[in-house]
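The complex is shown incomplete by one protein chain, all other protein chains being positioned as in the whole.
And then chain A:
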Amino acid sequence: MAKWGMVIDLDKCTGCQACTTACGMENNTLPGENWQDVLFYSEGEYPSGQMKWLPRPCMQCEDPSCVHVCPTRATYKDMNAGGIVFVDWNKCIGCKYCMIACPYGVRFYADEKPLVEPDLKNIFPGENGQLWSPPYQGPDEDWRRGIGVQPKGVVSKCTFCYHRVSKAPEGVADLDEDDPELVEFVPACVRTCPPKARYFGDLDNPQSNVNRLIGNKRGVRLRDETGNRPQVYYLGAGAGVPAFQRRERS
């Protein structure tokens, strides 16, 4: 089985948020419930001030702290699915311990005050156990893997678009959106990225393009000190998050 990994080239990323939008469309997430997001940072002051940004999906960690803490095994890492970390919506009890334990802040409860107004949960009230029922819904639903419109009282997160990736031919090294044979199996964020800053492939395959990029362009994992060992790598300058500081809004 493959070990799916993502590589994000920060020298190419323009911070356009197309990935974030594509993810929300693909996975029927609520506004603000950004499984994939782009984080913007400012650092330093004139004349050396910088503006940086960083796309951030779930890192699908090799040693995921969210999995360790989950008391019900609702959150689990599936080695038969390329090492993707899923939430089983039939088992999650909504204790939110995983949200405490994920160092990257990529998990969402969504059964909460709206992150962005107006509250779409009121505009499209939930039916059949769904937290909200948008008029358009993706055709794939698999609650055991946290795919589909989220029900109430559970936690959701990025699935590396498993509903697409899982349909790829066995043994393929990379899922490249430029390959007409494979384009349908590429995760939505990767497929949509205009400057082609995102790559998706098999980290266990020595021939894969993702491995070549990580090796040749010195790929790094963010917050590696946590020991979670993400399956998402970053290339290029600026792969790091400046420490939090309080600032006055002017």
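We adopt the following convention: a contact is a pair of C-beta atoms (placed from the backbone, for glycine too) under 8 Å apart; a residue touches a chain by one contact, two chains touch by 3 or more; residues count from 1.
Everything below uses one rule, namely that contacts and distances are computed from a predicted model.
Between the names "ABC-2 type transport system ATP-binding protein", "Polysulfide reductase", "Zn-ribbon domain-containing OB-fold protein" or "RNA polymerase sigma factor", the one given in UniProt for the chain missing from this structure view is "Polysulfide reductase". Interface note for the absent chain: among A:M1, A:M25 or A:L39, the touching residue is A:L39.
Among A:P103, A:P134 or A:G236, the one in contact with the hidden chain is A:P103.
Against the chain not displayed here, chain A makes contact via residues 33, 39-43, 56, 65, 68-74, 91-97, 99-105, 107-115, 119, 121, 131, 152-154, 223, 226-227, 241-247, 249.
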